[in-house]
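Here the complex is missing a single protein chain, while all its other protein chains stay put.
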Amino acid sequence: RYGYFGKDKPEVVRLLLCNLSGCLTDGQIYVSAEGLEMVSLNTRDSMGICMLQKEGVEVIVISSIDNPIPKVMVEKLSKQIGCEIRHNVEDKLSEVDKLRKERELVWKEVAYMGNDEPDVQCLNLSGLSAVPQDATLVSRNAAKYACHSAAGRGALREFAEHILLLKKKAKSQMEQDRIPRD
Amino acid sequence: RYGYFGKDKPEVVRLLLCNLSGCLTDGQIYVSAEGLEMVSLNTRDSMGICMLQKEGVEVIVISSIDNPIPKVMVEKLSKQIGCEIRHNVEDKLSEVDKLRKERELVWKEVAYMGNDEPDVQCLNLSGLSAVPQDATLVSRNAAKYACHSAAGRGALREFAEHILLLKKKAKSQMEQDRIPRD
Amino acid sequence: RYGYFGKDKPEVVRLLLCNLSGCLTDGQIYVSAEGLEMVSLNTRDSMGICMLQKEGVEVIVISSIDNPIPKVMVEKLSKQIGCEIRHNVEDKLSEVDKLRKERELVWKEVAYMGNDEPDVQCLNLSGLSAVPQDATLVSRNAAKYACHSAAGRGALREFAEHILLLKKKAKSQMEQDRIPRD
Partner (left out) sequence: RYGYFGKDKPEVVRLLLCNLSGCLTDGQIYVSAEGLEMVSLNTRDSMGICMLQKEGVEVIVISSIDNPIPKVMVEKLSKQIGCEIRHNVEDKLSEVDKLRKERELVWKEVAYMGNDEPDVQCLNLSGLSAVPQDATLVSRNAAKYACHSAAGRGALREFAEHILLLKKKAKSQMEQDRIPRD
(Lines give C-alpha, C1' and ligand atoms only; values in the text may rest on other atoms or scores of the structure.)
Protein backbone atom coordinates (compact mmCIF):
# COMPACT_ATOMS: atom_id res chain seq x y z
CA ARG A 1 0.00 0.00 0.00
CA TYR A 2 1.40 3.43 -0.86
CA GLY A 3 0.49 6.99 -1.97
CA TYR A 4 -1.22 9.77 -0.14
CA PHE A 5 -4.35 8.62 1.67
CA GLY A 6 -4.74 11.56 4.03
CA LYS A 7 -7.02 14.53 3.45
CA ASP A 8 -6.33 15.94 -0.02
CA LYS A 9 -6.68 19.47 1.38
CA PRO A 10 -4.60 19.80 4.57
CA GLU A 11 -6.04 22.38 6.91
CA VAL A 12 -3.69 25.26 6.37
CA VAL A 13 -4.52 28.94 6.50
CA ARG A 14 -5.49 30.50 3.18
CA LEU A 15 -6.92 33.80 4.40
CA LEU A 16 -5.75 36.13 7.15
CA LEU A 17 -8.00 38.86 8.52
CA CYS A 18 -6.61 41.55 10.76
CA ASN A 19 -7.93 44.66 12.50
CA LEU A 20 -6.55 47.98 11.32
CA SER A 21 -6.74 49.98 14.59
CA GLY A 22 -5.12 48.18 17.50
CA CYS A 23 -3.58 45.32 15.49
CA LEU A 24 -1.88 46.64 12.38
CA THR A 25 -1.57 50.07 14.02
CA ASP A 26 -0.91 50.71 17.71
CA GLY A 27 -4.36 52.26 18.01
CA GLN A 28 -3.07 55.81 18.19
CA ILE A 29 -4.69 58.44 15.99
CA TYR A 30 -2.79 61.72 15.70
CA VAL A 31 -5.10 64.70 15.41
CA SER A 32 -4.25 68.31 14.60
CA ALA A 33 -6.39 71.42 14.79
CA GLU A 34 -6.11 71.76 11.03
CA GLY A 35 -7.87 68.44 10.63
CA LEU A 36 -4.81 66.38 9.86
CA GLU A 37 -5.10 62.81 11.03
CA MET A 38 -2.23 60.35 11.05
CA VAL A 39 -1.68 56.73 12.00
CA SER A 40 1.58 54.81 11.95
CA LEU A 41 2.59 51.47 10.47
CA ASN A 42 5.63 49.37 11.24
CA THR A 43 8.08 48.02 8.70
CA ARG A 44 8.09 44.58 10.29
CA ASP A 45 4.31 44.24 10.01
CA SER A 46 4.28 45.29 6.34
CA MET A 47 7.01 42.70 5.77
CA GLY A 48 4.81 40.10 7.51
CA ILE A 49 1.93 40.78 5.09
CA CYS A 50 4.36 40.41 2.20
CA MET A 51 5.65 37.08 3.54
CA LEU A 52 2.13 35.67 3.82
CA GLN A 53 1.17 36.79 0.32
CA LYS A 54 4.31 35.14 -1.14
CA GLU A 55 3.22 31.84 0.46
CA GLY A 56 -0.26 32.08 -1.02
CA VAL A 57 -2.11 33.44 2.02
CA GLU A 58 -4.54 36.23 1.16
CA VAL A 59 -4.45 39.14 3.62
CA ILE A 60 -7.42 41.46 4.21
CA VAL A 61 -7.37 44.24 6.80
CA ILE A 62 -10.62 45.26 8.51
CA SER A 63 -11.36 48.83 9.52
CA SER A 64 -14.26 48.91 11.96
CA ILE A 65 -16.95 51.58 11.97
CA ASP A 66 -16.29 51.89 15.75
CA ASN A 67 -12.89 53.48 15.02
CA PRO A 68 -13.75 55.63 12.03
CA ILE A 69 -10.78 56.37 9.79
CA PRO A 70 -11.28 58.61 6.75
CA LYS A 71 -11.74 56.72 3.49
CA VAL A 72 -8.85 58.55 1.77
CA MET A 73 -6.51 57.47 4.54
CA VAL A 74 -7.67 53.87 4.27
CA GLU A 75 -6.87 53.99 0.54
CA LYS A 76 -3.45 55.47 1.29
CA LEU A 77 -2.72 52.75 3.84
CA SER A 78 -3.95 50.04 1.50
CA LYS A 79 -1.38 51.08 -1.11
CA GLN A 80 1.36 51.30 1.52
CA ILE A 81 0.88 47.72 2.75
CA GLY A 82 -0.17 46.25 -0.58
CA CYS A 83 -3.40 44.57 0.49
CA GLU A 84 -7.12 45.25 0.62
CA ILE A 85 -8.64 47.14 3.56
CA ARG A 86 -12.37 46.73 4.18
CA HIS A 87 -13.69 50.13 5.22
CA ASN A 88 -16.33 50.91 7.87
CA VAL A 89 -17.16 47.29 8.70
CA GLU A 90 -20.19 47.23 11.00
CA ASP A 91 -20.43 43.59 12.03
CA LYS A 92 -17.13 41.74 11.98
CA LEU A 93 -18.52 38.22 12.20
CA SER A 94 -20.90 38.58 9.24
CA GLU A 95 -18.22 40.35 7.18
CA VAL A 96 -15.61 37.66 7.86
CA ASP A 97 -18.14 34.89 7.26
CA LYS A 98 -19.07 36.45 3.90
CA LEU A 99 -15.41 36.72 2.86
CA ARG A 100 -14.83 33.12 3.93
CA LYS A 101 -17.82 31.75 1.97
CA GLU A 102 -16.94 33.74 -1.17
CA ARG A 103 -13.57 31.91 -1.14
CA GLU A 104 -15.22 28.55 -0.31
CA LEU A 105 -13.12 28.15 2.81
CA VAL A 106 -13.88 26.39 6.08
CA TRP A 107 -13.17 28.26 9.32
CA LYS A 108 -10.07 26.11 9.87
CA GLU A 109 -8.52 27.78 6.83
CA VAL A 110 -9.08 31.26 8.23
CA ALA A 111 -6.65 33.09 10.54
CA TYR A 112 -7.82 36.12 12.51
CA MET A 113 -6.06 38.79 14.52
CA GLY A 114 -8.19 40.99 16.79
CA ASN A 115 -7.77 43.03 19.95
CA ASP A 116 -11.14 43.81 21.53
CA GLU A 117 -14.66 42.70 22.39
CA PRO A 118 -16.14 42.86 18.83
CA ASP A 119 -13.44 40.37 17.71
CA VAL A 120 -14.30 37.61 20.18
CA GLN A 121 -16.54 35.51 17.90
CA CYS A 122 -14.08 35.59 15.00
CA LEU A 123 -11.21 34.74 17.35
CA ASN A 124 -13.19 31.73 18.58
CA LEU A 125 -14.27 30.43 15.16
CA SER A 126 -11.04 30.84 13.17
CA GLY A 127 -8.62 27.94 12.83
CA LEU A 128 -5.81 30.17 13.99
CA SER A 129 -6.32 33.37 15.97
CA ALA A 130 -4.08 35.81 17.77
CA VAL A 131 -4.04 39.03 19.79
CA PRO A 132 -1.24 41.60 20.18
CA GLN A 133 0.52 41.74 23.55
CA ASP A 134 -1.50 44.83 24.57
CA ALA A 135 -4.97 43.56 23.61
CA THR A 136 -7.92 43.75 25.99
CA LEU A 137 -8.52 40.85 28.37
CA VAL A 138 -11.75 39.69 26.74
CA SER A 139 -10.00 39.23 23.39
CA ARG A 140 -6.92 37.61 24.96
CA ASN A 141 -9.15 34.94 26.47
CA ALA A 142 -10.68 34.12 23.09
CA ALA A 143 -7.46 33.98 21.05
CA LYS A 144 -5.50 30.77 20.44
CA TYR A 145 -2.17 32.63 20.33
CA ALA A 146 -1.04 35.68 22.33
CA CYS A 147 1.76 37.62 20.65
CA HIS A 148 4.83 38.83 22.53
CA SER A 149 4.88 41.92 20.30
CA ALA A 150 2.53 44.84 20.79
CA ALA A 151 0.04 46.13 18.22
CA GLY A 152 1.71 48.16 15.48
CA ARG A 153 5.12 46.98 16.73
CA GLY A 154 5.46 43.61 15.06
CA ALA A 155 2.43 41.66 16.37
CA LEU A 156 1.15 40.93 12.86
CA ARG A 157 4.65 39.90 11.78
CA GLU A 158 4.91 37.52 14.72
CA PHE A 159 1.54 35.97 13.86
CA ALA A 160 2.57 35.69 10.19
CA GLU A 161 5.70 33.73 11.17
CA HIS A 162 3.57 31.49 13.40
CA ILE A 163 1.17 30.81 10.50
CA LEU A 164 3.96 30.08 8.04
CA LEU A 165 5.68 27.72 10.47
CA LEU A 166 2.46 25.71 10.90
CA LYS A 167 1.91 25.77 7.13
CA LYS A 168 5.40 24.35 6.63
CA LYS A 169 4.79 21.63 9.20
CA ALA A 170 1.48 20.69 7.59
CA LYS A 171 3.19 20.48 4.20
CA SER A 172 6.02 18.30 5.43
CA GLN A 173 3.48 16.09 7.21
CA MET A 174 1.53 15.76 3.96
CA GLU A 175 4.68 14.80 2.08
CA GLN A 176 5.60 12.25 4.72
CA ASP A 177 2.14 10.71 4.36
CA ARG A 178 2.83 10.24 0.63
CA ILE A 179 5.85 8.00 1.33
CA PRO A 180 4.80 4.34 0.85
CA ARG A 181 4.63 2.33 4.03
CA ASP A 182 4.41 -1.46 4.16
CA ARG B 1 -42.38 41.82 54.43
CA TYR B 2 -41.17 42.15 50.85
CA GLY B 3 -40.24 44.65 48.13
CA TYR B 4 -37.33 46.97 47.81
CA PHE B 5 -36.70 48.92 51.00
CA GLY B 6 -33.13 50.03 50.31
CA LYS B 7 -32.10 53.42 48.95
CA ASP B 8 -34.19 54.16 45.87
CA LYS B 9 -31.13 55.61 44.14
CA PRO B 10 -28.16 53.24 44.55
CA GLU B 11 -24.90 55.10 44.48
CA VAL B 12 -23.66 54.37 41.01
CA VAL B 13 -21.64 56.66 38.79
CA ARG B 14 -23.65 58.90 36.48
CA LEU B 15 -20.96 61.33 35.38
CA LEU B 16 -17.31 60.73 34.50
CA LEU B 17 -14.85 63.61 34.28
CA CYS B 18 -11.44 63.10 32.79
CA ASN B 19 -8.38 65.25 32.04
CA LEU B 20 -7.52 65.73 28.38
CA SER B 21 -3.73 66.08 28.65
CA GLY B 22 -2.12 63.27 30.60
CA CYS B 23 -5.25 61.10 30.96
CA LEU B 24 -7.05 60.83 27.64
CA THR B 25 -3.81 61.72 25.81
CA ASP B 26 -0.33 60.63 26.87
CA GLY B 27 0.53 64.27 27.57
CA GLN B 28 2.66 64.65 24.45
CA ILE B 29 2.09 67.70 22.25
CA TYR B 30 3.73 67.55 18.84
CA VAL B 31 4.92 70.94 17.66
CA SER B 32 6.22 71.97 14.26
CA ALA B 33 7.89 75.17 13.16
CA GLU B 34 4.92 75.88 10.91
CA GLY B 35 2.68 76.00 13.97
CA LEU B 36 1.15 72.59 13.58
CA GLU B 37 0.21 71.02 16.87
CA MET B 38 -0.90 67.43 17.26
CA VAL B 39 -1.99 65.15 20.06
CA SER B 40 -2.84 61.47 19.85
CA LEU B 41 -5.79 59.43 21.04
CA ASN B 42 -6.05 55.68 21.48
CA THR B 43 -8.75 53.50 20.02
CA ARG B 44 -9.24 51.65 23.31
CA ASP B 45 -9.91 54.86 25.23
CA SER B 46 -12.45 56.12 22.66
CA MET B 47 -14.13 52.72 22.95
CA GLY B 48 -14.20 53.15 26.74
CA ILE B 49 -16.06 56.47 26.42
CA CYS B 50 -18.54 54.78 24.10
CA MET B 51 -19.10 51.91 26.55
CA LEU B 52 -19.85 54.33 29.40
CA GLN B 53 -22.28 56.38 27.32
CA LYS B 54 -24.17 53.22 26.29
CA GLU B 55 -24.64 52.41 29.99
CA GLY B 56 -26.00 55.86 30.73
CA VAL B 57 -22.85 57.46 32.16
CA GLU B 58 -22.23 60.97 30.86
CA VAL B 59 -18.61 61.65 29.95
CA ILE B 60 -17.06 65.14 29.99
CA VAL B 61 -13.38 65.77 29.25
CA ILE B 62 -11.61 68.70 30.92
CA SER B 63 -8.89 70.69 29.19
CA SER B 64 -6.99 72.74 31.74
CA ILE B 65 -5.71 76.24 31.11
CA ASP B 66 -2.35 75.01 32.44
CA ASN B 67 -1.89 72.90 29.32
CA PRO B 68 -3.33 75.21 26.69
CA ILE B 69 -4.61 73.40 23.62
CA PRO B 70 -6.02 75.47 20.72
CA LYS B 71 -9.80 75.73 20.70
CA VAL B 72 -10.08 74.37 17.13
CA MET B 73 -8.18 71.26 18.17
CA VAL B 74 -10.40 70.76 21.19
CA GLU B 75 -13.44 70.91 18.87
CA LYS B 76 -11.80 68.39 16.52
CA LEU B 77 -11.05 66.03 19.41
CA SER B 78 -14.56 66.42 20.79
CA LYS B 79 -16.03 65.19 17.50
CA GLN B 80 -13.52 62.33 17.33
CA ILE B 81 -14.40 60.93 20.75
CA GLY B 82 -18.09 61.89 20.68
CA CYS B 83 -18.28 63.76 23.98
CA GLU B 84 -18.05 67.28 25.32
CA ILE B 85 -14.66 68.82 26.15
CA ARG B 86 -14.60 71.79 28.55
CA HIS B 87 -11.98 74.20 27.24
CA ASN B 88 -9.50 76.30 29.27
CA VAL B 89 -10.80 75.27 32.68
CA GLU B 90 -9.07 77.40 35.32
CA ASP B 91 -10.16 75.80 38.57
CA LYS B 92 -10.99 72.13 38.32
CA LEU B 93 -12.76 71.77 41.65
CA SER B 94 -15.22 74.62 41.04
CA GLU B 95 -15.85 73.48 37.45
CA VAL B 96 -16.52 69.88 38.48
CA ASP B 97 -18.67 71.02 41.39
CA LYS B 98 -20.73 73.21 39.06
CA LEU B 99 -21.25 70.34 36.60
CA ARG B 100 -22.21 68.04 39.47
CA LYS B 101 -24.79 70.48 40.90
CA GLU B 102 -26.32 71.23 37.48
CA ARG B 103 -27.05 67.49 37.20
CA GLU B 104 -28.25 67.29 40.84
CA LEU B 105 -25.71 64.61 41.66
CA VAL B 106 -23.95 63.85 44.91
CA TRP B 107 -20.16 63.35 44.83
CA LYS B 108 -20.66 59.58 45.18
CA GLU B 109 -22.24 59.60 41.72
CA VAL B 110 -19.21 61.29 40.15
CA ALA B 111 -16.14 59.48 38.81
CA TYR B 112 -12.94 61.43 38.17
CA MET B 113 -9.71 60.63 36.38
CA GLY B 114 -6.76 62.96 36.94
CA ASN B 115 -2.98 62.83 36.84
CA ASP B 116 -1.45 65.79 38.66
CA GLU B 117 -1.55 68.19 41.58
CA PRO B 118 -4.56 70.30 40.42
CA ASP B 119 -6.65 67.10 40.37
CA VAL B 120 -6.11 66.13 44.00
CA GLN B 121 -9.29 67.65 45.46
CA CYS B 122 -11.55 66.14 42.79
CA LEU B 123 -9.82 62.77 43.20
CA ASN B 124 -10.51 62.93 46.91
CA LEU B 125 -14.16 64.03 46.68
CA SER B 126 -15.42 61.80 43.86
CA GLY B 127 -17.10 58.50 44.61
CA LEU B 128 -14.75 56.75 42.23
CA SER B 129 -11.41 58.17 41.15
CA ALA B 130 -8.43 56.89 39.20
CA VAL B 131 -5.00 57.85 37.85
CA PRO B 132 -3.12 56.45 34.84
CA GLN B 133 -0.08 54.26 35.57
CA ASP B 134 2.29 57.16 34.80
CA ALA B 135 0.57 59.84 36.92
CA THR B 136 2.47 62.01 39.38
CA LEU B 137 2.91 60.76 42.93
CA VAL B 138 0.70 63.42 44.52
CA SER B 139 -2.28 62.39 42.36
CA ARG B 140 -1.61 58.67 42.84
CA ASN B 141 -1.90 59.13 46.58
CA ALA B 142 -5.29 60.82 46.24
CA ALA B 143 -6.86 58.36 43.77
CA LYS B 144 -8.96 55.39 44.83
CA TYR B 145 -7.86 53.31 41.85
CA ALA B 146 -4.47 53.22 40.10
CA CYS B 147 -4.64 51.98 36.50
CA HIS B 148 -2.23 49.44 35.09
CA SER B 149 -2.45 51.21 31.73
CA ALA B 150 -0.63 54.44 30.99
CA ALA B 151 -2.27 57.70 29.98
CA GLY B 152 -3.40 57.71 26.35
CA ARG B 153 -2.73 53.95 26.19
CA GLY B 154 -5.91 52.53 27.64
CA ALA B 155 -6.05 54.05 31.15
CA LEU B 156 -9.48 55.59 30.56
CA ARG B 157 -10.72 52.31 29.08
CA GLU B 158 -9.50 50.44 32.13
CA PHE B 159 -11.27 52.88 34.46
CA ALA B 160 -14.44 52.61 32.33
CA GLU B 161 -14.47 48.83 32.74
CA HIS B 162 -13.92 49.24 36.48
CA ILE B 163 -16.87 51.66 36.70
CA LEU B 164 -19.16 49.41 34.65
CA LEU B 165 -18.27 46.38 36.76
CA LEU B 166 -19.19 48.22 39.96
CA LYS B 167 -22.37 49.53 38.32
CA LYS B 168 -23.33 45.97 37.42
CA LYS B 169 -22.64 44.77 40.97
CA ALA B 170 -24.72 47.60 42.44
CA LYS B 171 -27.58 46.74 40.10
CA SER B 172 -27.55 43.04 40.94
CA GLN B 173 -27.36 43.94 44.63
CA MET B 174 -30.39 46.20 44.20
CA GLU B 175 -32.30 43.42 42.46
CA GLN B 176 -31.36 40.96 45.17
CA ASP B 177 -32.68 43.42 47.76
CA ARG B 178 -36.03 43.38 45.96
CA ILE B 179 -36.49 39.64 46.54
CA PRO B 180 -38.84 39.17 49.49
CA ARG B 181 -37.19 37.73 52.58
CA ASP B 182 -39.09 36.36 55.57
CA ARG C 1 23.43 84.88 71.72
CA TYR C 2 20.67 84.79 69.17
CA GLY C 3 19.71 85.65 65.58
CA TYR C 4 20.84 84.19 62.33
CA PHE C 5 24.58 83.68 62.20
CA GLY C 6 24.72 81.23 59.27
CA LYS C 7 25.43 82.12 55.64
CA ASP C 8 23.12 84.99 54.65
CA LYS C 9 22.62 83.38 51.22
CA PRO C 10 21.81 79.68 51.61
CA GLU C 11 23.00 77.67 48.61
CA VAL C 12 19.77 77.06 46.81
CA VAL C 13 19.25 76.78 43.08
CA ARG C 14 18.39 80.04 41.31
CA LEU C 15 18.93 79.00 37.70
CA LEU C 16 18.10 75.75 35.91
CA LEU C 17 19.62 74.92 32.53
CA CYS C 18 18.31 72.03 30.50
CA ASN C 19 19.02 70.49 27.09
CA LEU C 20 16.25 70.73 24.52
CA SER C 21 16.90 67.52 22.54
CA GLY C 22 17.17 64.46 24.76
CA CYS C 23 16.10 66.15 28.01
CA LEU C 24 13.04 68.32 27.44
CA THR C 25 12.18 66.28 24.32
CA ASP C 26 12.73 62.54 23.93
CA GLY C 27 15.32 63.25 21.23
CA GLN C 28 13.03 62.22 18.38
CA ILE C 29 12.75 64.54 15.39
CA TYR C 30 9.90 63.76 13.01
CA VAL C 31 10.78 64.47 9.40
CA SER C 32 8.53 64.53 6.35
CA ALA C 33 9.43 64.72 2.69
CA GLU C 34 7.69 68.09 2.52
CA GLY C 35 10.18 69.47 5.00
CA LEU C 36 7.95 69.37 8.03
CA GLU C 37 9.84 68.79 11.23
CA MET C 38 8.19 68.08 14.56
CA VAL C 39 9.28 67.43 18.11
CA SER C 40 7.10 66.59 21.08
CA LEU C 41 6.83 68.01 24.58
CA ASN C 42 5.18 66.50 27.62
CA THR C 43 2.60 68.20 29.79
CA ARG C 44 4.35 67.12 32.98
CA ASP C 45 7.64 68.70 31.95
CA SER C 46 5.99 72.00 30.99
CA MET C 47 4.32 71.91 34.40
CA GLY C 48 7.72 71.36 36.00
CA ILE C 49 9.12 74.50 34.38
CA CYS C 50 6.10 76.42 35.65
CA MET C 51 6.58 75.12 39.20
CA LEU C 52 10.22 76.21 39.24
CA GLN C 53 9.41 79.67 37.91
CA LYS C 54 6.74 80.16 40.59
CA GLU C 55 9.38 79.41 43.25
CA GLY C 56 11.76 81.96 41.76
CA VAL C 57 14.01 79.60 39.81
CA GLU C 58 14.85 80.91 36.34
CA VAL C 59 14.68 78.25 33.62
CA ILE C 60 16.68 78.43 30.38
CA VAL C 61 16.63 75.67 27.78
CA ILE C 62 19.71 75.06 25.62
CA SER C 63 19.49 73.94 22.02
CA SER C 64 22.85 72.64 20.88
CA ILE C 65 24.28 73.24 17.41
CA ASP C 66 24.96 69.46 17.30
CA ASN C 67 21.23 68.79 17.05
CA PRO C 68 20.15 71.61 14.80
CA ILE C 69 16.51 72.59 15.22
CA PRO C 70 15.09 75.35 12.98
CA LYS C 71 14.97 78.78 14.63
CA VAL C 72 11.22 79.18 13.99
CA MET C 73 10.56 75.93 15.79
CA VAL C 74 12.69 77.00 18.73
CA GLU C 75 10.61 80.19 18.96
CA LYS C 76 7.40 78.15 18.82
CA LEU C 77 8.61 75.85 21.58
CA SER C 78 9.77 78.78 23.68
CA LYS C 79 6.24 80.22 23.67
CA GLN C 80 4.73 76.80 24.42
CA ILE C 81 6.82 76.23 27.54
CA GLY C 82 7.02 79.86 28.60
CA CYS C 83 10.78 80.17 28.99
CA GLU C 84 13.82 81.24 27.02
CA ILE C 85 15.57 78.79 24.67
CA ARG C 86 19.16 79.54 23.69
CA HIS C 87 19.52 78.61 20.03
CA ASN C 88 22.51 76.93 18.32
CA VAL C 89 24.74 76.87 21.38
CA GLU C 90 28.23 75.76 20.31
CA ASP C 91 30.05 75.32 23.59
CA LYS C 92 27.81 74.47 26.51
CA LEU C 93 30.31 75.14 29.28
CA SER C 94 31.16 78.66 28.14
CA GLU C 95 27.48 79.47 27.48
CA VAL C 96 26.39 78.25 30.90
CA ASP C 97 29.33 80.00 32.58
CA LYS C 98 28.40 83.25 30.85
CA LEU C 99 24.75 82.97 31.95
CA ARG C 100 25.89 82.18 35.48
CA LYS C 101 28.22 85.19 35.70
CA GLU C 102 25.65 87.59 34.22
CA ARG C 103 23.37 86.62 37.13
CA GLU C 104 26.24 86.81 39.65
CA LEU C 105 25.67 83.26 40.75
CA VAL C 106 28.11 80.66 42.06
CA TRP C 107 28.03 77.18 40.53
CA LYS C 108 26.26 75.88 43.67
CA GLU C 109 23.25 77.99 42.71
CA VAL C 110 23.04 76.44 39.24
CA ALA C 111 21.14 73.24 38.37
CA TYR C 112 21.85 71.45 35.09
CA MET C 113 20.12 68.67 33.20
CA GLY C 114 22.02 67.02 30.36
CA ASN C 115 22.12 63.69 28.57
CA ASP C 116 25.33 63.27 26.60
CA GLU C 117 29.08 63.79 26.34
CA PRO C 118 29.01 67.60 25.72
CA ASP C 119 27.14 68.03 29.02
CA VAL C 120 29.73 66.33 31.25
CA GLN C 121 31.55 69.47 32.43
CA CYS C 122 28.35 71.33 33.29
CA LEU C 123 27.00 68.25 35.09
CA ASN C 124 30.19 68.14 37.15
CA LEU C 125 30.33 71.83 38.02
CA SER C 126 26.69 72.55 38.84
CA GLY C 127 25.46 72.39 42.42
CA LEU C 128 22.66 70.09 41.35
CA SER C 129 22.73 68.05 38.15
CA ALA C 130 20.59 65.31 36.65
CA VAL C 131 20.19 63.03 33.65
CA PRO C 132 17.03 61.41 32.25
CA GLN C 133 16.67 57.65 32.68
CA ASP C 134 17.72 57.03 29.08
CA ALA C 135 20.82 59.25 29.02
CA THR C 136 24.18 58.04 27.74
CA LEU C 137 26.54 56.34 30.20
CA VAL C 138 29.15 59.09 30.15
CA SER C 139 26.59 61.70 31.26
CA ARG C 140 25.05 59.36 33.87
CA ASN C 141 28.44 59.03 35.51
CA ALA C 142 28.83 62.80 35.77
CA ALA C 143 25.34 63.62 37.10
CA LYS C 144 24.51 63.89 40.78
CA TYR C 145 20.94 62.65 40.27
CA ALA C 146 19.65 60.03 37.81
CA CYS C 147 15.94 60.42 37.03
CA HIS C 148 13.54 57.49 36.98
CA SER C 149 11.64 59.19 34.15
CA ALA C 150 12.86 59.17 30.58
CA ALA C 151 13.65 62.26 28.51
CA GLY C 152 10.53 64.03 27.27
CA ARG C 153 8.42 61.83 29.57
CA GLY C 154 8.68 63.66 32.86
CA ALA C 155 12.43 63.70 33.57
CA LEU C 156 12.55 67.49 33.85
CA ARG C 157 9.47 67.45 36.07
CA GLU C 158 11.12 64.89 38.34
CA PHE C 159 14.27 67.02 38.60
CA ALA C 160 12.13 70.11 39.28
CA GLU C 161 10.45 68.38 42.22
CA HIS C 162 13.86 67.28 43.50
CA ILE C 163 15.14 70.88 43.31
CA LEU C 164 12.06 72.31 45.03
CA LEU C 165 12.28 69.75 47.82
CA LEU C 166 15.90 70.67 48.52
CA LYS C 167 15.02 74.38 48.32
CA LYS C 168 12.31 73.84 50.91
CA LYS C 169 14.69 71.94 53.18
CA ALA C 170 17.31 74.68 52.88
CA LYS C 171 14.70 77.31 53.75
CA SER C 172 13.44 75.45 56.81
CA GLN C 173 17.05 74.89 57.89
CA MET C 174 17.69 78.62 57.53
CA GLU C 175 14.64 79.44 59.60
CA GLN C 176 15.67 76.95 62.26
CA ASP C 177 19.12 78.62 62.41
CA ARG C 178 17.35 81.92 63.16
CA ILE C 179 15.83 80.55 66.37
CA PRO C 180 17.89 81.82 69.33
CA ARG C 181 19.92 79.15 71.11
CA ASP C 182 21.57 79.58 74.50
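Letters are used for the chains, namely A, B and C, taken in the order the chains are written, and counting of residues starts over at 1 for each.
Keep this in mind: contacts are C-beta pairs under 8 Å (C-beta built on N, C-alpha and C of every residue); 3 or more make two chains touch, one makes a residue touch a chain.
Please read all numbers here as calculations on a predicted model, not as lab measurements.
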Residue of C:Ser21, C:Asn42, C:Gln121 or C:Ser149 in touch with the missing chain, whole complex considered: C:Ser21
Option touching the unshown chain, where A:Lys76, A:Arg103 or A:Lys171 are the choices: A:Lys76
Those residues of subunit A which, in the complete complex, touch the missing chain: 30, 36-44, 46-47, 50, 70, 72-73, 76-77, 80, 152-154, 157
Touch residues of subunit C, complete complex, unshown partner: 21-22, 26-36, 38, 66-67, 116, 134, 136
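To be clear about the criterion, only the chains that are shown with their structure count from here on.
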Whole-Å gap separating subunit A and subunit B, where each centre is the average of the chain's CA atoms: 34
For subunit A paired with subunit C, centre-to-centre distance based on mean C-alpha positions, whole Å: 48
Contacts with 2+ other chains: residues of subunit C: none
